[in-house]
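Only one protein chain is missing from this complex, and each of the others stays in its spot.
For subunit A:
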Amino acid sequence: MIELSQTEIEHIQHEMTLYEDPGAATIEALKIVQEHRGWVSDEAMEAAAKVVGVTPTQMEAVATFYNLIFRQPVGRHVIMLCDSISCYLVGYEQVRDHLKTTLGIDFGGTTEDGRFTLLPICCLGDCDRGPAMRVGEVYHDQLTPERVDAILAEYP
């Protein structure tokens, strides 16, 4: 059993004050833990559940419903490549294949050096400038295999 940091706990407790039912802060608690730890381990989830006052099962139900709550370790940078129809029409497949080959991983995989995790995402709202992807918090669009190489180089 691990304890969350004081910062995490305070942040979660603040979120709990914003709802009539403190349990409604479950999703925020998971985001906070992920923000501090990169992903949500079983132990961290149980610790967060204790702070929020829900059972670990209740928290797990929320955590596993949202695919951007990571319940497995991820790389330093998480690449989310849009696989929706607009990006599909303008070259998603080449970008996808290039990413997979360059990184040597499939969707859901993490490079051996722990640098990148590759995930699909449905629509980043960047349809007019596809193909699009997110690396961490940053958007990259009008992707080509060449642009992808340049972008990856920016993330050590």
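In this section, a contact is a pair of C-beta atoms (placed from the backbone, for glycine too) under 8 Å apart; a residue touches a chain by one contact, two chains touch by 3 or more; residues count from 1.
FYI, contacts and distances are computed from a predicted model.
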Protein name, per the UniProt record, of whichever chain is missing from view ("NADH-quinone oxidoreductase", "Amino acid/amide ABC transporter membrane protein 1, HAAT family", "Acetyl-coenzyme A carboxylase carboxyl transferase subunit beta" or "Ferrous iron transport protein B"): "NADH-quinone oxidoreductase"
Residue among A:S5, A:T55 or A:Q72 touching the omitted chain: A:T55
Those residues of subunit A which, in the complete complex, touch the missing chain: 21, 42, 45-46, 54-61, 64-65, 67
